[in-house]
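A single protein chain has been removed from this complex, and every other one stays in its place.
Here is chain A:
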Amino acid sequence: MTIVSPSTTVRTDPTAPPPRPNRGRASGDRRRIRWWHLFLLPFCFLWVYPFLWMISASFKSRQEMLLGGLHLWPQDWTFDNFQRAWTIGRFGEYTGNTFTFAITALVITVVTASLAGYALSAKDLPGRKIVMGVLVAAMFIPHGYTIIPVFELVNALGLQNGLLGAALAQAAPGLVVPVLLYVGFFGGVPKELGEAARVDGAGYLRTFVSVMAPLAKPVTGTVVLMSFIGSWNAFFVPLVFTLGRPDLRTLGVGMYNFFGTDTTDWTGLAAGASISVIPIVILFLFLQRTFVEGIAGAVKS
């Protein structure tokens, strides 16, 4: 469960004395640092508790929920909430929509960013400086609120009645970081590799597809995860783009189904919340190293 990088354990640490020469000091530091658990444990409990509570509430009966109580262990387990969420709350449909939306945005991001990143890694490409400058400037120029023209544009393209428009609106503004990650990677690939491919008779496209793209797998992994988690959790763009099409809602937007005009189905809501959060958390747990390293790498560079 390494969250930043496997190399952290190897690196010398600010508080770590050289391991062998003075053992006594090391164990002293270790003892001193142990007290921090008293501070860290409750703090982290505060961070994890809502998730535990959410999962437990989704298995509780409505009565038990109304009575409240701090127990995390439901008295009588029930799967009714999930059933209601899946059928009446239409979460079955929404899960499908969310997948479609997230994967479409992901494909757009990976294809666009990898192609552009490869092209921009050639330092002698005319116009390279302008494109890079605009991209970096766009990171710092606030978009303020540009959803209205985006909405207009999607309407003008006739894409308002599908998830493709929403996926484009989700993916396009977020392209800067993936492109910079790819530029960084391809810029570091030794020139000889590309030249060798050319000697073997491969053209530009061929070199990219069979040599460069496979090499870039680690970057692609990071970009895939960042993009997938981002659009799985997106709320604003899918909300705006499904205002007129409730059947196209994604999981995050669909949460509002549980609010009746005068009553709210709290346990159904908890079950719905679990349906939308648990898959992404599990995915993250499996691939966290790639994800976090990607973020850290983007910050460092």
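What we mean here is this: contacts are C-beta pairs under 8 Å (C-beta built on N, C-alpha and C of every residue); 3 or more make two chains touch, one makes a residue touch a chain; residues count from 1.
Just so it is clear, contacts and distances are computed from a predicted model.
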Undepicted complex member, UniProt protein name, chosen from "4Fe-4S ferredoxin", "Sulfate adenylyltransferase subunit 2", "Sugar ABC transporter permease" or "Ferritin-like domain-containing protein": "Sugar ABC transporter permease"
Please identify which residue in A:Leu106, A:Leu175 or A:Leu248 touches the non-displayed chain. A:Leu175
Residue of A:Ile88, A:Leu215 or A:Ala296 touching the missing chain in the full complex: A:Ala296
Residue ranges of chain A at the interface with the undisplayed chain: 1-5, 8-9, 11-18, 26, 29-30, 33-34, 36-37, 40, 44, 46-48, 50-51, 53-54, 57, 65-70, 108, 111-113, 115-116, 118-120, 122, 124-127, 131, 134-135, 138, 140-150, 152-153, 168-169, 171-173, 175, 179, 191, 203-205, 208, 229, 232-233, 235-236, 239-240, 243, 251-253, 255, 266, 269-270, 272-273, 276-277, 280-281, 284-285, 288, 292, 295-297, 299-300
